[in-house]
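Only one protein chain is missing; all other protein chains are in place.
Up next, subunit A:
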Amino acid sequence: MHSTIIRSPRALAPVRRGFVRRNLPYLLIAPSVIMLLALIAYPLLFALKSSFYFWNLQVGPEPMAFVGLDNYVQAINAFDFRAALTNTLILSVLGTAIEFGLGLAIALVLLKTLPGMNVVRALLILPTTIAPIVVGFLFRYLYDPGGGLLTWVLQSLWLPVPAEGILGSPSTALAAILFVDIWQWTPFFAIVLYASLLAVPDEIIEAARLDRASAWTILMRIKLPLIRRTAIIIVMLRFMQIFNTFDTVLVLTRGGPGTTTRTLGYSLYEQGLVNFNVGLVSAMTWITVLIVNVIVALYVFFAFRNEEW
């Protein structure tokens, strides 16, 4: 025999309060999750679906045929895609490593109490505040073979400058783009690492000095381990940013000469916003996303394998 218990509205209130209390964390993050799904998951799934279709806006406004993996095969077999991947990896790895090294060196100098250091700190951040496309135009003039400042400096130092110009030679063009990135983003490393180094307790450094530890030992055994987490995160961020390099390539070389400065970002731009091949660019996007994720996942695994984060 069943009995029905009828609760008064007053009696229901604790039930509702209990539901809210139990699910509060979900309710709090729900807006973020909805935004993520709408702005990230949906476009990605849309791109995934598009990557299996022939859809070129130059040929027709709608997807025209299911082509399976054809777009992926076409993307991988295009020789400029492979060149773009190689160039992108070179830029990302070298750029991140050099910017980190230089940034750390600058951060250590900034710790010194030298005259004018406040002005230096303020000026240092300036390059990172300039839009990359503007930086591209700036360096286009600096690299100009007919009197650009950087060309003149190299010639004054008796260093060889190619007749085609720094941006016109296959042997120097990629390095020139790397240099632009280093110029603009090394200060980012410097400022962030400087802030982290400021947080290292003076007592520890002082104690190490009393134990007659060298500056090198203090750096390697105390300072770097204490700023390790920050360093790992900003290295990851910069790697991902450089992986998407596009603006400076567009302005400086348009991927040339040949394919020597073509990057994945530039290839995506060309296929998507010049050739309007939605299917192909969707496949290229997914290949790029997978490559970046594999690299970052491996990086995160090795960087944080001994700790909870």
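What we mean here is this: contacts are C-beta pairs under 8 Å (C-beta built on N, C-alpha and C of every residue); 3 or more make two chains touch, one makes a residue touch a chain; residues count from 1.
In the analysis below, contacts and distances are computed from a predicted model.
Comparing "NADH-quinone oxidoreductase subunit F", "Copper-containing nitrite reductase", "Thiolase domain-containing protein" or "Multiple sugar transport system substrate-binding protein" against the UniProt entry of the hidden chain yields the protein name "Multiple sugar transport system substrate-binding protein".
Only one of A:20, A:111 or A:289 touches the absent chain when the whole complex is considered: A:289. Residue-wise, the contact with the chain that is not shown comes from A:65, picked out of A:65, A:153 or A:220.
For the options A:86, A:128, A:230 or A:259, the residue in contact with the chain missing from this view is A:259. In the full complex, the hidden chain is touched by subunit A at residues 22-26, 36, 39-40, 43-44, 47, 54, 56-61, 64-65, 70, 74, 80, 144-146, 162-165, 167-168, 170, 236, 240, 244, 250, 253-259, 268, 270, 272-277, 280, 285-286, 288-289, 292-293, 296, 300, 304, 308-309.
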